[in-house]
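Following: one structure in structure tokens, then a few remarks.
Missing here: one protein chain of the complex. Every other protein chain is in place.
For subunit A:
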Amino acid sequence: MQNIIDQAGLRDDRWQLLRVEPGETLPEIAEDQDVIVPVTHWLADHARLGARQGRTAVWLAADGDPAVLQSTFNLLPLIAIDFPSFTDGRGYSSARLLRERYSYAGELRAIGDVWHDHLQALWLVGFDSFEIKSGKPLPQDIQAARPFSEHYQASFRQPWPLFRRCINHG
């Protein structure tokens, strides 16, 4: 994939994203290729996919239920969540569920209509890598895309809401 940014900076990586509809079959995958497959294909065939030499990850559609991945978490080095439009905010909740409810510790990648105005909020809810939509300016590192130095709410990155950190106990 191209235009990937994470804490190490901006790069291209070896993952190949396969955007395949649920009913369609996967294209042929080279044995050593790292691929990101749809959830339905993963659930149907994770034994075969996981036994390949290349790594296999899944991507979750905006309306996907992260709970279905729980039983195979330890096989998944990466989960991607799709944002068909940046105004579709379901993926923010999915990310928090994966991180906070189901304790998923692998890489969590935001894909789709993702650009730097949204990186900070995505980071807060648990994403740690981002595929920047083509044509959008590429931030050189995640730190550069942080308009806010503080947040009121509890989040994956800061489990304590501001009032618990600020109001003096005692």
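Here is the rule we use: a contact is a pair of C-beta atoms (placed from the backbone, for glycine too) under 8 Å apart; a residue touches a chain by one contact, two chains touch by 3 or more; residues count from 1.
By our rule, contacts and distances are computed from a predicted model.
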Query - Among "ATP-binding cassette domain-containing protein", "Anti-sigma factor RsiW", "Sulfite reductase (NADPH) hemoprotein beta-component" or "Aspartyl/glutamyl-tRNA(Asn/Gln) amidotransferase subunit B", UniProt-listed name of the chain not shown - result: "Sulfite reductase (NADPH) hemoprotein beta-component"
**Report entry** Residue touching the undisplayed chain, where the options are A:53, A:103, A:134 or A:149
**Finding:** A:149
**Report entry** Candidate in contact with the missing chain, chosen from A:54, A:89 or A:106
**Finding:** A:89
**Report entry** Missing-chain contacts mapped onto subunit A
**Finding:** 86-90, 92-94, 96, 101, 117, 120-121, 124-125, 137, 147-155, 159-164, 166-167, 169
